[in-house]
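Removed from the display is one protein chain of the complex; every other protein chain stays in position.
Letters are used for the chains, namely A and B, taken in the order the chains are written, and counting of residues starts over at 1 for each.
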Amino acid sequence: MGSSAQPALVSYPIMESPATDTSRQASPTPAAPKMAVSGLDFYYGARQVLMDVSLRMAEKKITALIGPSGCGKSTFLRTLNRMYETVRHARAEGEIHLDGENIFTLDVATLRRRVGMVFQKSNPFPKTIFENVAYGLRVNGWDRSRSVKDLVELSLRRAALWDEVKDSLHKSAYALSGGQQQRLCIARALAVDPEVLLLDEPCSALDPIATAKIEELLFGLKDQCTIVIVTHNMQQAARVAEFTGFFLLGKLIEFNNTRVIFTKPEKRETEDYITGRFG
Amino acid sequence: MAGSTLFLDNARPGRPTPPGAAGRVRSWMRRLASGDEIAHLITLIFAAGIFLVTLLLVYELYRNSVLPRHKFGWAFFVTSVWDPVFENFGALPYIYGTVVTSAVALLIAVPLGVGAAIFLAELAPPRISDALTFVIELLAAVPSVIFGLIGIFILVPFVRSSVEPFLKSSLGFLPLFQGPMYGVGFLAAGLVLAIMIVPFILSVSREVLLAVPVEQREAALALGATRWEATWKVVVPYARTGILGSVFLALARALGETMAVTMVIGNDPKISSSLFAPGYSIAAVIANEFAEAPGALYRQSLIEMGLVLFILTFILNGLARLLILATTGRGTEHA
Partner (left out) sequence: MNRRTWRKVVNGVMLGLTGLCALATVSVLFFILGYLVYNGGRSLNWAFFTQLPKPVGEVGGGMANAIVGSAKLLLVASLAGIPMGFMGGVYLAEFGGRAFPFLVRYTADLLNGVPSIVMGIFAYTVVVLPMHHFSALAGGLALGAMLIPIVLRSTEEFLRAVPQTLREGALALGANKWQAISSVVVPAAFRGIATGMLLSLARVAGETAPLLFTSFGNSFWSSGFNEPTASLPVVIYTYALSAYDDWHRQAWAAGLVLLAVVLAANIGARMILSRKMSSARG
């Protein structure tokens, strides 16, 4: 590869300096960030939807991406596991590194195993609950020292779903409620033990109680993997994320410690959005 | 075709991917190892097989009908000799029979099918419409030999004892309805065909009528038109092209229909002006004589008629699809 493993990044102050919030210890990682994006441009055919986006996602932290509909935040998320490649005429230019490795030279299946994704609308497979969770294992293989059964149980526990489904593991996943289905999809993604978990508005179709459960679950997962969540809901970003990025019209307007973004944003656009003046 | 563009693997990142063949080959090898390219290739081979089968069909029909083309040329289609002993063959009586029976069938089936389609699409409550449509789909699934069975044992005696005497007494001044009444013949074959093609006209026309925008009929009704006027003067003209498509589709079926016609047409290669007379059709003569045709020229003459049927149905189906597509914005699986 021509590009170096450690590209020069636009630095964002909050990541280099100690966090101001002591209760939410968001100290910047001394090592390289888990994922680093630099100079990302994205096109659907001739239409450019992301412009020169650079962003670093700290390891084992939750990063939230907010912004009005159509601002490019979901598209950005889909470049991180190259999910965009499934769309005709979609094209990404720029650099994205995972642990210093260029994701565009990684085998795409390997990349997606390492960078899991949960979608806006829960999409369980038409299989049993057990087989849904086991799917990633069957596709990717797994550590033979553990049985599939154990790994499925572990994943369901991590997704805080085990107690609700342990007696109906072999029933269809469609029998679950919407919130449970979404947690099942999270369990499914966790089963292959991803290093990064991408969530694309995971709660947009859920009621407040189910949403609260998922937020709680994300909080518990934070120590185990790096989480990037796209959300339409600013309160959600404020509640769960250490870092928040604000997207507008395909540009990353501001990226900072969540507290800073929500209390004293530097940019006018961010402030307008946060205070509900538009979007 | 909108829809699954998901798996189109055309999105190649710009800068990060190493340009040139080396990078591409490596990626292709990787995907080969993982099975994607193999799967693509295998399904592609099967898809290509469908194309090749069709090509082979055309080729075989053409190749196996060379002899009569050489010997008779175009005269094959305008002479009515059928003499296996001296190997003289002309297809005219069969073509005539096919055309006449199909015409009779259309004459009956088009008003019946379109009328019923209007009822199902415009007037009947949705539930009744759905139930009746279901029954009509089942009617379309009845094998043609069953129609032949009903035709030969029920319809033919009925035609002989009731329909033909009635037509003779009321319209007997027309040459169409003169001569001895056999039961079997053009009329019986046309009737059976009509029954068989009505479901096709009906279901396609219904679909086409349902695709007419609601505003069209509401505008007419708002101007004080009666239900029938709105349907006949606004909705039906709007759907005209698609209905014509359904008629072509039905015609293509009627031309190629074999068993039911063979069983009731009388199998007599004569050109006769009376619908009461027995006749013959292309499909029927192939069905009856192919297995026992001794000489190559004889057999190939039959195959040439098969080729004619193929070409006719090909053109009619193509036209029908275009016409239906023009009104509903999508093709149809009925064919």
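What we mean here is this: contacts are C-beta pairs under 8 Å (C-beta built on N, C-alpha and C of every residue); 3 or more make two chains touch, one makes a residue touch a chain.
All figures in this text were calculated on a predicted structure; none of them were measured in a lab.
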| item | value |
| --- | --- |
| Partners of the unshown chain among those that are drawn | A, B |
| Listed residues B:145, B:163 or B:210, member touching the removed chain | B:145 |
| Candidate in contact with the missing chain, chosen from B:92, B:176, B:211 or B:287 | B:287 |
| Omitted-chain contact residue, chosen from A:44, A:125 or A:162 | A:125 |
| Residues from subunit B at the interface with the omitted partner, ascending | 1, 3-4, 6-9, 31, 34-36, 38-40, 42-51, 53-57, 60-61, 63-64, 111-113, 115-116, 118-120, 123-124, 132, 134-139, 141-150, 152-154, 195, 198-199, 202, 226-229, 232, 252, 255-259, 263, 283, 286-287, 290-291, 302-303, 306, 309-310, 313-314, 316-318, 321, 331, 333, 335 |
| Sites on subunit A contacted by the missing partner chain, in the whole complex | 81, 83, 86, 108-110, 112-113, 116-117, 119, 121, 123-127, 135-136, 138-140, 174, 185, 188-189, 192 |
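By definition in this document, only the chains that are shown with their structure count from here on.
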| item | value |
| --- | --- |
| Distance between chain centroids, defined by C-alpha means - subunit A, subunit B (Å) | 55 |
